[in-house]
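Every protein chain of the complex appears in place save one, which is left out.
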């Protein structure tokens, strides 16, 4: 027991080492860049920390982090399977679009309409992701490439229907789907100075479900097995192909949720101004949070923080674009740091195991000698 | 050539410890030692692929240090690796000239040269075939040609015979003698002592990473050599009393499987295979690798879908069931390649204990995992099967091969299988663990387990099996009685030279009866 | 912690929030900036200008506007219809600040919505195109097929048809609904080349930055004309080498509108409500630099008079084919 405690402690230290290493490296690199532009990096960080800790900033950051987090979850479901779902972006957009179309066409009471809209989104998202899953299992086409193609096709489908006289209406200079009835507006959490998005609750629940299913259920074990070794999973009785399709479907369903905070809590329709690109942000956040539900939450909040406070930098004569550099550097440092720490950890453990076994062997030898 | 005080450590293992060897020019020098003794590591050091932590290499009295194989090649050393080093998607020509492009270019001149060498040593190599399309023996000849092409004067052959049948071994040895006659030096690794004694001029024995003896073939017997190798009496795989019952446990009938390759060409890998294993019986299958054994195992495990045929386990048809259900129904599986099929290398031991049995007790309760019970049971396996580990939280990758294998055996046995499929159960496992695994298989057999045993180690196969079958090109072509058969006789059937029921004939090797092939 | 909106600030001047093109986009962002620059020269107000990123959400735009308002800028102006919603929302949080939004009407009480009759000026461009075309084939290239650009198309088509009933107008868009269309000169190059190959000899491009590509292409073929948009593209430094092919430009006087608003706030009589800048009051017009339309100026003026008087009503949605 004592021994495993030591291995656990090592694991925790190594687990923290990677992100710390990465953040330190990223801060250093960013500082050098800011210095090179002839400005003071420390002041920039101070401005960001100060502005980021304001209460309205915090609300903003959390609200911003919710879709990011959902997106990261969608990506992470694939990652845990060694599947690279680059198509989360297309999936959430097409999902939100058709959910908005269905929602705009119906006027049911909220307790029916809201779940219905969410369900439609999850369904459409999983269908779109499922295409990639099916093509991978039946035709052996890499999901990386199919999801990239499907992103473009999703954009074209939306573009086709999002026109006056097709599925959209004209509103000033915008086209959007007919707005949802008031019954399908999602609740928000009344906080000061601004309300928190009610979808935060959904995000937390989905995050917990993600953790629970992966770590505590047979299904989750199977899924992780496939991610670690497809061949071992197959020999262990996991239907790998079915698992690939299933997890693509799940990933797509999770992707379907990404657009919901916006649709149900803010825009109430899908228009030409519906946010794009969250799927790609999700990849960065999943990498950063190491596919761990808590890690990804932290990463999503960090992303929100950077975006919130980046704008403020403009008032102090810094370029807000430095935030983009920071994001890129952090992700890059993190993936390198994780890999280094992982390999170091593995070697360390091998060495420890070797040393410990040798010590055991010596002890038994001694015991034999002395007896 | 002299190796002095070579020491090489890997994380957790000392692969070589203070090794001293002298190799005379123009001889065949054999290096013997059990699995994991450190033979390959030593040769990789000599070939510049790994750097020794300590020690020196001298060639013709001159001290050398190799930073990469290129340095060794420049010194006229060439190596044929235990696991072939060929790029499947490249042609034979490309594989041969790679790295030696300066010699004859990569075009017509190189082709001429290859054909010339091939002819001179009777290798029969075709330069423009994709390596992917070659069989094992052909690949080995390509490897040898690769080395000769570079004008090597010293050839290292790491276990060249492991995948060859005796007849192919003879052909190889003819080649080696030819080389020796040309004044080349050959270093030859094997743990097949008969071979070694027949071809070597000098023999060095390595045990646990260090040289324990240098002997001359004329002055030693296989038994002495073996004892030098393991440092004690050889463990024997011999099974004593028969426990075979007449209750059929596994019955496969008319299994047929074909696969399509990249070009869409159908290839038949299992051709009308039928077999029966009874309770308490060990059925051994002999065959050169790549003749369908792996596919047979995968078909029985449900990892491949045969085109036709039925599989019955304990009276119920399992032909259409998925792998998981077959496992739940009582098939245990010790895979051929434990890293690919048996373990999650970066997961802790207790997760590896769940692998393959996630739906079964004690791992699961309903749809949820029962982590506590799984951990406790892992502790039990570790204790019962003598898995040497500091704890169950360490990753499988940090255990040595033998201990990994013991964990797998323990795991599979813990679910009281009706049928155990053991593919090369002791491959790459040290002698101590080997004996334990044999014991476990024997004991389970006594309790009525049926075992399908596949092994390249013919001694193991003959020693453990109650019944022997030979597989050749996807067919079961011959059967034999392990009590009377010898490895040589088995070998001739493995090349397809003999079929039917193998009996020992008076003069020389086995002669198959001329009747229709071995499948019933 | 404390809310950032509580920190407060004094009157700092004009806060200008641009669309993705940014201050020097040679288009309407630049025009807005010009208005502010003029105000600065005339009565010394200071300013802060911030630019949107690609792929922004409402939250980002709201933050930009409220940061400006919070820091004490007044008026705060969102340039581009993308700010339509966010200006309304933020204006409620800062009732003492005056907001402005270009290209979008607004209902909030402290917001000045500035919209332009692009269709009217485009009508005149259509008149000019019809008169100048020798092949009786003219083309319209829109950046993105949205309602705003459709106004340009509608006016242009109507102007051509009512001047030369024989003329054929080909109207095409670079992208159906991807904002990339305002930022893809390569695509406009290809489109314009296709039109020229089809015998079209006057091309009117309403596609922001992308328009440069089409102007360049038109300049490569003798005897053809390009019509520019938003600002007087004849005078634009980046297009100097093609200026002799720029017949005229349809100008939106965003600078005038912005100047009006800044001045009104400076005079403590802030403008609110919506104002449509039309041909009649020179809110939109046709540029004359280069003098290429001198010969047809009379006909253009006549058309302008008809529109100003209401005799001709210019549609803001294209006629369905």
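Chains: A, B and C, in written order; residue numbering restarts at 1 for each.
Going forward, a residue touches a chain if its C-beta (ideal position, glycine included) is under 8 Å from a C-beta of that chain, and two chains touch if they have at least 3 such contacts.
The rule we apply is simple: contacts and distances are computed from a predicted model.
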* Among "ABC-type Fe3+/spermidine/putrescine transport system ATPase subunit", "Molybdopterin synthase catalytic subunit", "ABC transporter permease" or "Alpha-ketoacid dehydrogenase subunit beta", the UniProt name of the subunit that does not appear here -> "ABC transporter permease"
* Structure fact -> For the full complex, contacts between the hidden chain and the displayed ones involve A, B, C
* Asked: Which listed residue, B:129, B:171, B:213 or B:226, touches the chain dropped from view?
  -> B:129
* Asked: Per the definition of touch given earlier, which of A:146, A:269 or A:311 contacts the omitted chain?
  -> A:146
* Given the contact definition stated above, which residue among B:26, B:69, B:309 or B:487 touches the chain not shown here? -> B:69
* Contacts of chain B with the missing chain: which residues? -> 40, 47, 49-50, 68-71, 73, 79, 81, 83-91, 94-95, 97-102, 105-106, 126, 128-130, 133, 135, 146, 260, 262-267
* **Missing-chain contacts mapped onto chain A** => 33, 37, 84, 135, 139-142, 144-146, 148-150, 152-153, 156-157, 159-160, 280, 283-284, 287, 319, 321-329, 331-332, 335-336, 339-340, 343
* To do: By the contact definition given up top, give the residues of chain C that touch the hidden chain.
  => 20-26, 51, 53-54, 170, 172-174, 176, 180, 183-187, 189-191, 193-194, 197, 209, 212-213, 216, 237-238
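Here is the rule we go by: only the chains that are shown with their structure count from here on.
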* Asked: With chains as vertices joined when they touch, what's the shape: line, ring, star, complete or other?
  -> line
* Would you mind pulling out the distance in Å between where the CA atoms of chain B average out and where those of chain C do? => 76
* **For the chain C and chain A complex, residues of the former touching the latter** => 1-5, 7, 48, 50, 53-60, 63-64, 67, 71, 81-82, 84-85, 103-105, 145-148, 175-178
* Structure fact -> Residue positions on chain A within touch of chain C in the complex are 51, 53-58, 60, 63-64, 155-156, 158-160, 162-164, 170, 172-175, 192-193, 262, 266-267, 272-273, 275-277, 307-308, 311-312, 314-315, 320
* Structure fact -> In the complex, the residues of chain B that touch chain A are 11-13, 301-303, 322-328, 333, 335, 340-347, 351, 354-359, 364, 367-369, 371, 388-395, 397-399
